[in-house]
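Only one protein chain is missing from this complex, and each of the others stays in its spot.
Coming up: chain A.
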Amino acid sequence: MATPMRRTLVALHRATCSSLMNAEASLDLRHPLPLYLPVRTKKRYFIPPAVGMKGMKDANIEERARKAGGAHRQQYFERPINIASTSGVFDPYIPPEGDARLSSLSKEGLKQRAEQIKQSAGSQLAIRKIKEHDPQFSTKSFAEQAQEIFIEAHTALTQFNKEKLHSLLTERCYPEMTRGNRYKTISWRFLESLEPPKVVHARCPDMISKGNLYGQVTVRMHSKQTLAIYDRFGRLMMGSEEQPKDVLEYLVIERHLINPYGRWRLHGKIVPSWAPAKDPIIKTVLIPGPDLKPGEEFEALNHQVPKPEAVQWSK
């Protein structure tokens, strides 16, 4: 409302001035009248920076490069990758059921031993191939070496020494071992080995091209260990410090045979289908129930909690 009034006032002023001018046009005594009076806008001393900047960002890089004189080369988002480990366990070892519980003198024990000898044909071929590339390889010394690697890897995990972990674990094993552990404290101790470790299986798969050999050896270990996991606030999540547990494990150790600097590193673990269930964690976990329609009620008697299948999987 104010602006129209002001405009009319100025118009009136101009009109009066012009009438006066016409009256005294011959005399040039008074001050020269400005021809244009800016009425509508005043000079903006502050303009917000975002006004009129849309669409400028795309042209920036190229223009700058042209001004500087150098040509702007297209950036390639590619990088060469060295594959130093396989992505899984090829032809995994199937541990016979009741492995640590039957002695070799019983009938079932003899059957198991027979099956083991049958499986070992492929392993003998693989071991021969490994010995071509690594002449110092022998199954007896390798089993102890594997156990040492295992112990070192787990102590590095408790201290979370990244460089050492990368040198002792393959690239496939590292995320599996360390997922979710960044904000947890793990205390693990290896007490003793109940049976000497034994090489049970070996395979030499090749990846992508024919000569690219990797050696995977499975080692069976029976040992006593303690494990206690604490969460971010130092509260015990699983396990206990004092109670030791007997653990039967099948470790897979891998090495890139072609590479002269390759090292034997822990690649994964095989969890058999008959493995006993692990200890539960201390806290209670909510398992979501069935989806109910609006009229239905939850029947606790008929509802069964779904149990996971007993399948062998490699960790």
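Rule of thumb we're sticking to: contacts are C-beta pairs under 8 Å (C-beta built on N, C-alpha and C of every residue); 3 or more make two chains touch, one makes a residue touch a chain; residues count from 1.
By our rule, contacts and distances are computed from a predicted model.
Engineer: Of the options "Glutamate--cysteine ligase", "Vacuolar protein sorting-associated protein", "D-2-hydroxyglutarate dehydrogenase" or "Large ribosomal subunit protein uL22m", which is the UniProt protein name for the chain that has been left out of view?
Structural biologist: "Large ribosomal subunit protein uL22m"
Engineer: Could you tell which one of A:Arg66, A:Lys162, A:Arg232 or A:Lys278 touches the chain left off the display?
Structural biologist: With A:Arg66, A:Lys162, A:Arg232 or A:Lys278 as choices, the missing chain is touched by A:Arg232.
Engineer: Looking beyond the chains shown, say which of A:Ser87, A:Ser187 or A:Ser273 touches the absent one.
Structural biologist: Looking across A:Ser87, A:Ser187 or A:Ser273, the contact with the absent chain belongs to A:Ser187.
Engineer: Write the list of chain A residues that the hidden chain touches.
Structural biologist: 1-3, 6, 40-48, 50, 183, 185, 187, 228, 230-237, 283-284, 286
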